[in-house]
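Here is the structure we will look at.
Here the complex is missing a single protein chain, while all its other protein chains stay put.
Coming up: subunit A.
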Amino acid sequence: MSGNGSHLRHQLDDLIHAPVRLSIMAALAAADKAEFRFLRDTIEVSDSLLSKHIITLEEAGYVEVEKVFVGKRPRTWLSLTDAGRRAFQDYVSVLKRLTEGSPR
């Protein structure tokens, strides 16, 4: 979480509230389990940028990385952990509360 203030925005998870990581979390929340290349194409980022943010989210315990082989081809499957799913739901709920309280 960011900061110690009492305003709702301080409850936004800083780890998720960054464009690429938000995209990763949103895509994995929607698709349940996604292959690295599908995720890369869906959120339109480079391999290296995606890898970098995946490592951050994996270290935080939000994303699970599973490496498998299909024949001789390596595949990397990504999914949200229970903690990641909970964190994303909390994040969305804070966002909704923030937007409900602000004029459009």
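One rule holds for everything that comes next: a contact is a pair of C-beta atoms (placed from the backbone, for glycine too) under 8 Å apart; a residue touches a chain by one contact, two chains touch by 3 or more; residues count from 1.
To be clear about the criterion, contacts and distances are computed from a predicted model.
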Hidden chain of the complex, named as in its UniProt record, picked from "LVIVD repeat-containing protein", "ABC-type xylose transport system permease subunit", "succinate dehydrogenase" or "Cytochrome c-type biogenesis protein CcmE": "ABC-type xylose transport system permease subunit"
Missing-chain contacts mapped onto subunit A: 9, 17-19, 22-23, 26-35, 37-38, 42-43, 70, 75, 92, 95-96, 98-99, 102, 104
